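Take a look at the structure set out below.
What you see is part of a larger complex, with each chain still in position.
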Amino acid sequence: MKKLLICLILMTAAVGLSPEACAQTEATAVVETVVEQAEAGPAYPDYATFAETAGFALFTANNIWMMLSAALVFIMHLGFATVESGLTRAKNTTNILFKNVMVVCIGILTYAIAGFNLMYPGVDGGIFAFAGFGVQVGADAAAQVANLTSEYNVGYTYWTDFLFQAMFAATAATIVSGAVAERIKLGSFLVFATIFVGVAYPITGYWKWGNGWLNTMETPFYDFAGSTLVHSVGGWGALAGVLLLGPRFGKYIGGKMRPIPGHSMPLATIGVFLLWLGWFGFNGGSVLSADPSLTSLVLVTTCIAAAAGGVAAAMTSWVFLKKPDLSMALNGILAGLVGITAGADQMAAMSSAIIGIVAGVLVVFSVVFFDKIKVDDPVGAISVHLVCGIWGTLAVGLFGNLAGMAQIIAQLKGILSIGAFTFIFAFVLLLIIKALMGLRVGEEEEKEGLDIGEHGMEAYPNFQPLPER
Amino acid sequence: MKKLLICLILMTAAVGLSPEACAQTEATAVVETVVEQAEAGPAYPDYATFAETAGFALFTANNIWMMLSAALVFIMHLGFATVESGLTRAKNTTNILFKNVMVVCIGILTYAIAGFNLMYPGVDGGIFAFAGFGVQVGADAAAQVANLTSEYNVGYTYWTDFLFQAMFAATAATIVSGAVAERIKLGSFLVFATIFVGVAYPITGYWKWGNGWLNTMETPFYDFAGSTLVHSVGGWGALAGVLLLGPRFGKYIGGKMRPIPGHSMPLATIGVFLLWLGWFGFNGGSVLSADPSLTSLVLVTTCIAAAAGGVAAAMTSWVFLKKPDLSMALNGILAGLVGITAGADQMAAMSSAIIGIVAGVLVVFSVVFFDKIKVDDPVGAISVHLVCGIWGTLAVGLFGNLAGMAQIIAQLKGILSIGAFTFIFAFVLLLIIKALMGLRVGEEEEKEGLDIGEHGMEAYPNFQPLPER
């Protein structure tokens, strides 16, 4: 019972408040916010009048689009969970699923506690303000609409804003999860993921999306939905992890690379389809409104790049690796998606096809290259998210509305500064974790599988496993 | 051929009409409704004028949100199908999938025939009025908008209303399915599910959502989206089923509990992610409009409770069961979701975190507790839906806008009255079914698996099964 109490208190503390404090906070926060808002002056007329207007109908439509975009980005986490477990071995499946499930949960909570305010300092309250969620709207639907929006965004509610951003945040850590799979200690990964999502991601996010220095340069760095801010950030974290962990046992024997195929192609395929679906929200929602022209253009460029990436990777694998490789085709789709993400709103359909094709070719050679230099990335996360994230970010300077030398230089500034910060942050953080808790499971456990070692349970207890070849 | 005819006629009868009657009904019903509506006076101006107004744009936006919410609740049935089959053994997978597939189908049809009118008697026509669907709008899009809405709701169309409610209804029976898995006779379950969805669920639903006595008490019982009305109802049905069926063979040997792990962690994980996604519609749609402030607040409280529940259950299992248990983490997420459902629109984000944490801790101890007292619930449905459904309903009295002693008492009234009615209804119904058809498959069949026994087909005929340990 004492154990239980301690557990409860610890977890309560973990979300930044004690139960007693809560009731009070709620009561006073409403009052405070109303006062603040009243002083600031309402961005809209009062709610009752407003609800009759065309503007309110549009506000509602925008908000629907953004909420559904958040839902679509949420389902990307299932996509990551299935694609990563599908592309690794059955003996590590429970572990990978556990990590991916936890990363979403931790990501949302961490972002609420600190990340949101760190990334958008203008929003409400300071860092650790629990996303300004002292504000309680609840049944009070007749409150000023101004109450529901934030300074930098008046197109949808504050809550929608938080949710959409929180779903994005968790993505960065999930990308790392795939690359370090099958050998990282569970506890060490969870500590890393928490700090990475809660601190590193919002800092570089702030540089651009929070109107930091990358956004206020003469020619601003451009990253529409996060080829760099989300995907490369995840990719740099992945690279740091892989370098510190080293390759899996049995991947390189006598200097020769041995392929370790994933255990379930259906899981991997389900994952990629769900990720593609989720990208409808990831890119479509990054318009930050339901603007008909921009949102639909973005969906078209996104889907054409994905399709082109898939075809290009399949053909490239067919020509160069002799057989059409399903996992390459799948990674090609993801490569096209990551590639278009930085400029999805700036491209003609044709340019998006080219960006996708290049990404699809690139990802195949990148996977082969990293295998050759003994950087063991089980799911190809570095090739997909880092390499194609860089490509996509550069492509903004090469194609579309913003193309030009000044933009190319701005893109390079963004890529390099964010890359340097994130890689060093992740590397140092992992070194500290290594010193304190260790980073890699023991050889015995790795061979037996992390499902038994870390969780004491198998993913498929009813089926006869094959001995490893 | 005669067999075929009988089959057809039976099934036609089952949906409440003969083919000949149908054409007529259609023709006359349109006329009748127009007349009725004209007499009642239109709630809106005529359609053509209305379509130009901001009100119509808002009506359209609300309707989109509600239709998509229905779609999201629909996909929860896939979530239930995968989580329940993932957490049970491979030899019963076909059976579980079949039950879950049938329950959605039966649920929709039953609700159309009787449930909808039973639950919302004011709506249109009487009980067994086939949801008032004599009304045919079809190509007649220029009909009065008043025609398209029901008395108790003018924010979206009558059809949307039915669909959203029908998707909810089927959920209650699906919850039972998991708890009674691996031993209940297929036919017996289907009869139970049909009557449970068609009669028991709408009756208690009427008490609150149909503006029955629980809604007209001095301090009305509050259950926003169904912690009690949907989840506990399912949970009480599950408890009745499990008590009458007894534990699975091999679960308790010599008085000692033997864990029977589920056969596929990926399926279980897919299920939980899809359920979480579906909850965007389950709770978000329960606002019954796309009201920007309320819907987005609800999504935030829902996701924070889910995340908190997942982390809490994972940590609790780590501390008390030695290893971080994936199925506990998954059930923790569901626990958080069930817990927040009763008050998702009444809570500050912080309160929702606490509600989720408590639910996550509770579900772990509840699963252990029911195992100890030999109530064998293969997927933990009773712990998730009944225990956390009660917790969530009570939480409305403890946190948020409605907190207070009067509300706590109102919540207890709802919990107890609905619990007593549902448990007794389910128990008696199952007793009758037991007497008439039997309830449990034979020992031989249970050992071999219900896939062969009930369906003559295996779920995974291409893989070597392991002998049971």
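To keep things simple, chains are lettered A and B as they appear, and every chain counts its residues starting from 1.
The definition used in the following text is that contacts are C-beta pairs under 8 Å (C-beta built on N, C-alpha and C of every residue); 3 or more make two chains touch, one makes a residue touch a chain.
Values in this document were obtained by computation on a predicted structure and should not be read as measured data.
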Taking the full complex rather than the 2 chains in place, the copy count reaches 3
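Definition applied: only the chains that are shown with their structure count from here on.
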Cα-centroid distance, chain A relative to chain B, in whole angstrom = 31
Listed in rising order, the residues of chain B that touch chain A in the complex are 54-55, 57-58, 61-62, 64-65, 68, 72, 89-91, 261-266, 269-270, 272-274, 276-277, 280, 284, 290-297, 299-300, 303-304, 306-308, 310-312, 314-316, 319-320, 322-327, 329-330, 333, 345-351, 353-354, 357-358, 361, 365, 399-401, 403, 460, 463-466
For chain A, which residues count as touching chain B in their complex?
-> 3-4, 7-8, 10-12, 14-17, 19, 22-23, 25-26, 29, 51-54, 56-61, 63-64, 67-68, 70-71, 74-75, 77-78, 81-82, 85, 93-94, 97-98, 100-102, 104-109, 112, 130-131, 133-141, 143, 145, 147-148, 156-160, 162-163, 166, 186, 264, 267, 270, 454-464
